[in-house]
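The following block contains the structure, expressed as structure tokens.
The other protein chains are all here in position, but one chain of the complex has been omitted.
Moving on to subunit A:
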Amino acid sequence: MLHERPRQLRQLKAALQALEAEIMYAHTPLSEAALHISKQITLPLSKLFEQFAAKLQVGETSVQQAWEESLQEVWGTTALKQGELEIMRQFGETLGQYDRHTQQKQIALALVHLEREEADALERQARYEKMAKSLGVLAGLLLVILLI
């Protein structure tokens, strides 16, 4: 779980960067772009984009709603935390509503926030790994003492 979160955060960042390219250079509509992205990343995050694309294709909804629902359906299966969820939620509110440059700014903003979370995740990982390591050594030592 500990090394999963930074990995998934990295993927999420890569996905947003891919989305940026789709928007800025190819002007691809969201549903198509999301489908492309879902094929570039692995489970469980690929599911998020897949669901989102499917919901948009059906229609009869708003982008924000489709994004929110997809987040809720997929979030439980990821190693990601509340902080990231908030960032992605806020990001969803801006999706598809603006011109290209504003969209790019929103993506950049989400990326900055995600980077902060990633730093936090890496720090936690390092800290807990160290603690787990020393706990292991100490437990071994205790076992040796008990056996003697």
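Throughout what follows, a contact is a pair of C-beta atoms (placed from the backbone, for glycine too) under 8 Å apart; a residue touches a chain by one contact, two chains touch by 3 or more; residues count from 1.
The working rule: contacts and distances are computed from a predicted model.
When the unshown chain is looked up in UniProt, the name that turns up among "Stage III sporulation protein AA", "DNA replication and repair protein RecF", "Probable peptidoglycan glycosyltransferase FtsW" or "Zinc ABC transporter ATP-binding protein ZnuC" is "Stage III sporulation protein AA". Annotation: of A:40, A:77 or A:97, A:97 touches the absent chain (contact as defined above).
Residues of subunit A in touch with the missing chain: 23, 27-33, 56, 59-60, 62-63, 96-100, 103.
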